[in-house]
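One protein chain is absent from this view; the other protein chains keep their places.
In order of appearance the chains are A, B and C, and numbering begins at 1 in each one.
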């Protein structure tokens, strides 16, 4: 049974991927690292994503070993520059 | 020949002396220290002035050895508290 | 009352200022971040701020609450704008007030430094020469450190990659 995860891309990632969101199906027990590997494995343009990106899971910053569940929102966060 | 000096009193000094200004005649070559001695020598209420007061001569902070000339403005400055 | 908001409307500094201050406060501080006409020595014509709006609102509220703890009062108001901004427009306004000034300066500074570190907001500078570029940023604490700022720099517009 696969787990649908909602991914979001912002700023430079959005520009370079040419898309702002994508639903990705992951295997049960998958982590952020697995999501990154899945996306980067698709090749261009997803290989512009860093191997170790900053992400937020359900609007909270998270590390790569964060486990993902069905319906989770995973945002890829380029280095932030508010102010 | 005496030298007239215009003295000003502010805040707590003004309250305690009951006056805001006074012209004092000093000897030629007198300094701020001489002015202080002259005033304190008058006794009450002038003895409330410190022996070593902060003063401004012609609107610039000065030490006790500052020489005074005719028409100089000497302000007795209680500890300041702006802001 | 602590107030934090990420929004696309023009920021009115007087309105943000009016959210702080009480009879108990002797010091009020208002910081305004403004779009300036240059970056280093390069002429800038404007700035676009993108935001992960929902999350940014939450992060800004957290930062404001942390600042309030440092401040010792609940008089903290911060508004961050997103969208296209012209030179001279306010991108962020931070108002704090407290009985004494020391805490006001510290808390104000805390908010601006933290939001630059953590707020999921990005800015793209539009240069006078027609090029636009995402401004180098900070990797937020609590995330993987592999997202090198330099790796995401990208230039678009008439000038191409710069």
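As a convention for this text, a residue touches a chain if its C-beta (ideal position, glycine included) is under 8 Å from a C-beta of that chain, and two chains touch if they have at least 3 such contacts.
As the structure is a prediction and not an experimental result, all values here were calculated from the model.
Considering the entire complex, the omitted chain makes contact with B, C.
Annotation: of C:21, C:83 or C:146, C:21 touches the absent chain (contact as defined above).
Listed for chain C, the residues touching the missing chain in the whole complex are 13-14, 17, 21, 23-38, 87-88, 97, 99, 101, 104-105, 108-109, 112. In the full complex, the hidden chain is touched by chain B at residues 8, 10-16, 50-56, 59, 61-64, 75, 77-83.
Simple rule for what comes next: only the chains that are shown with their structure count from here on.
The leading chain pair by number of C-beta pairs in contact is A-C. For the pair chain B and chain C, the distance between mean C-alpha positions equals 52 Å.
Chain contacts: chain C has no residue touching two or more partner chains. Shown for chain A are the residues in touch with two or more other chains, of which there are none.
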